[in-house]
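Note that this complex is displayed minus one protein chain, with the remaining chains in position.
Moving on, here comes chain A:
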C-alpha cells in the first residue's frame, strides 16, 4: 500500500484499521481491489500523508516511467527510450572506470548495468484484478496506468509534461489543467487540514507547469453521519486557502455515501490556470551543470501527519508545511527566467522527485547531504523511526532546476520571500550516471538515493 510515486501522485487513502472483512469476503475483496486508492493501513501511512485518492491515474510509476500523471506518461516513454541509449553509455563508462580496479570489479559493473536496464524496463502485462500492488507506486502501478488509462485515453494532450495537462490556446498562452483527490487521516493535523491540502495540492500542481492558477472546482464524497460542523470547517479552510492563493472555487459537487464507504470524507479538486507565452518547463530542457534548488526545509508535512496519528509515541511540535507555492514560483521565474523544471515533492518526497528528474532527463542528479535543509526536529523524528527525510512528503515546497548562471539570483529571490527563507541549492545535474540520483554524504562518502519503494517501514532494531 502505498505509494510513492511522484511527488504526491499516487496515493492511497490511509485508513488505520482494516475492518475485519471475513463476513463478506467476496464483496469486501472486490471493494478493496477496485479502489486501490481508498485503502490502507498503518504500513502505508508511514509516508505521512494525505492520501489523495482519486489519482488512479497516477498510481504508478515509481520506478519505471517518468510521470505519474497520464499527462506525462507518453513523454515518459520517450524519455525511457532515451534512457536506454544512455544506459548503454553508462555501462561502458562504468566498465572502463572499474576496469582500472581489476577484473572482479568489471564483473560487478556488468551486473550493475544489467540491473539498471531492469530498473527501466517497461511494465509487464496486467493481471486480472486490481491488487494492492497496483496502488503501491511501483511497476505494477505503472502497468495499471499503461494498460488501462493511457491505452483508453491516449491523445496529443497527454504529451504535456509536468503536473497537469498544458494545452495551447490561440492567444499564445496555454491552459493548464489538473485534478487531484484527497483523503487524510486525521482530517486536521498541526499546520493544516484536508481543506488546505485540497486547495494547495491542485494550486501547486498548476504552478509546477508554470501556470498562474485561476479557478478550482471542488467535489465532496461524504459519509453518512459526517458532522456538518466539521464539513463547515473544511469548507472554511478551503475558502481561506483559496483566498490566500489568489484562486476561486467556482463550481462543485457533493455526494453522500454509506457509512464506511468513503473513509469519512474525500475531497476532489480540479483547477485551471494560464501559462504565460514563452514559459516552458520540462525535464528535456535540463542540462548537465544545472543546479537543483529546494524552496525550503523538507519533510514537515509527512512527519506532522505521522505524529498527529498518535501511534508513534513521539512528541514534537512539527507543523505541516502545507501552502500554496504559486506566488513563490512567480518570484523564482522572474529572477531566473530560464528555469528548466519544477516539481512539488509531495508523497515520496524529494528523493522520489529527484529520481523522476533523473529518469525523465536521462541525466544524473548529484545531491549534497549537507546542503539539504531539514529542521532539527524533523531530522530527529526521522532518525528515531529510521526514515530518510528525503522520502517524507511535503505539501508546500518545490524543487527547481535552474541554469548555473541564474542560480544565485534564483536563490536570492526565493530567500527574500517569507515562504522561501530556508531555500537552498541542494545539488546539480551531472552527465552521468544516467537516471541515477547520488548523494555526497555528510561524511564524505557517496550513496544512491533511490525511489521510495513501498512504504518506509520502521526497522525493528
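The rule is simple: contacts are C-beta pairs under 8 Å (C-beta built on N, C-alpha and C of every residue); 3 or more make two chains touch, one makes a residue touch a chain; residues count from 1.
Just so we're on the same page, contacts and distances are computed from a predicted model.
*Asks:* For the chain not present in this complex, what protein name does its UniProt entry give, out of "Gas vesicle protein A", "ABC transporter substrate-binding protein", "Hydrogenase formation protein HupD" or "Acyl-CoA/acyl-ACP dehydrogenase"?
*Replies:* Matching the unshown chain against "Gas vesicle protein A", "ABC transporter substrate-binding protein", "Hydrogenase formation protein HupD" or "Acyl-CoA/acyl-ACP dehydrogenase" yields "Hydrogenase formation protein HupD".
*Asks:* If the missing chain were put back, which residues of chain A would it touch?
*Replies:* Against the missing chain, chain A presents residues 1, 17-18, 20-22, 25, 28-29, 32-33, 41-43, 46, 62-63, 94, 97, 101, 108, 111-112, 114-115, 118-119, 131-132, 136, 138-139, 311-313, 366, 376, 379-380, 383, 386, 433, 436, 438-448, 450, 453-455, 457-461.
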